[in-house]
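The complex appears here without one of its protein chains, the remainder shown in place.
Labels A and B are assigned to the chains in the order they are written; within every chain, residues are numbered from 1.
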Amino acid sequence: MLIQIIGIIVLLMALRTLFAQDRSERMLYLNAMTFGIAGIIALYIQTPFGAIIAITYFVASTISSNAIAYSIGRVKNEILLDE
Amino acid sequence: MNEIISIVIAAILSWFNFVLIDTWMGLPEKPGVKGADVIGRSVLKRGGDLAGGFFQGNIVCSPDASAGTLLASAACYTIGTPEGGLIAAILVYFGNRLCADPGYAGTTGALTITGIIFAASFIGIGPAYFVVGMVLAIVTIQGINHPLASKLIGKIAEKMGRHTELT
Partner (left out) sequence: MYPFLDLINLTTVSAGVLLIGAAGIIMLKKPLDKVIMFALLQGGFIGMIVSAKYLDVAMVAAIFDPISIVIMLIAISKLDEIRKKKEKSQEEGLIA
């Protein structure tokens, strides 16, 4: 039952990421989804290696979110080639 | 019904744990890494509070007490109650230095939630409920409505004297 509760939350956050308006809003919903996936991984695989994988995935996803947020600040409005 | 009460109690305990420790360590005051600045100003533009925006940006861009709480509860569930929390505290410390963040919020959050899980095990709430509770707590801050949540965090930061000076 615990996995099902987190599963519904993850799907809702993923849908809100798709339909959000602002880019920074998308980053916040993406981060909430990452918390959910890390929790489900730890609850599904109940051995110590499952916790290690959850920690590795979470820290790596935080590093990539930091890189994306920094690029959002640097590139304010991109120029597309075919517009 | 028993499970739902346990999940709600665990969610409230982990919400207070990570919000109080993060505010006390100065997260709403300034952006710790560069990405948090962008997110904080975007929340301000959409009608929120700047200190709350920096708080939410710091949660996204660097492992802080929210990450420490979630990973320590996951480690306590799989490895065992005091050892798992210590292992998670060490790994979150490595993650903090990898993100070039000089703070100690993640390790503090992990150690305090290990103490809370140890105390709650006498009531009958296992670490699995804390994992679900932490995910629910983070959804209330970052998943429902960003300006309202940032105003709430701004009020808590003002009460603890950690509101931001920047504009």
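Please note the rule applied: a residue touches a chain if its C-beta (ideal position, glycine included) is under 8 Å from a C-beta of that chain, and two chains touch if they have at least 3 such contacts.
For clarity, every value in this text was computed on a predicted model and none was experimentally measured.
Trainee: Based on the whole assembly, the unshown chain contacts which displayed chains?
Mentor: The omitted chain makes contact with A across the full complex.
Trainee: By the contact definition given up top, give the residues of chain A that touch the hidden chain.
Mentor: On the chain A side, contact with the omitted chain comes from 3-4, 7-8, 10-11, 14-15, 17-18, 23, 26-27, 30, 33-34, 37, 40-41, 44-45, 49-50, 52-53, 56-57, 60-61, 63-65, 67-68, 71-72, 74-75, 78-81.
In this text, only the chains that are shown with their structure count from here on.
Trainee: Which integer distance in Å separates the CA centroid of chain A from that of chain B?
Mentor: 16
Trainee: Could you pull out which chain A residues touch chain B in their complex?
Mentor: 1-2, 5-6, 9, 12-13, 16, 22-25, 27-29, 31-32, 35-36, 38-39, 42-43, 45-48, 50-52, 54-55, 58-59, 62-63, 65-70, 72-73
Trainee: Quick one: in the complex, what on chain B touches chain A?
Mentor: For this pair, the touching residues of chain B are 3, 7, 33-39, 42-43, 46, 56-57, 59-63, 66-67, 70-71, 74-75, 77-79, 84, 87-88, 91-92, 94-95, 98-99, 128-129, 131-132, 134-136, 138-139, 142-143, 146.
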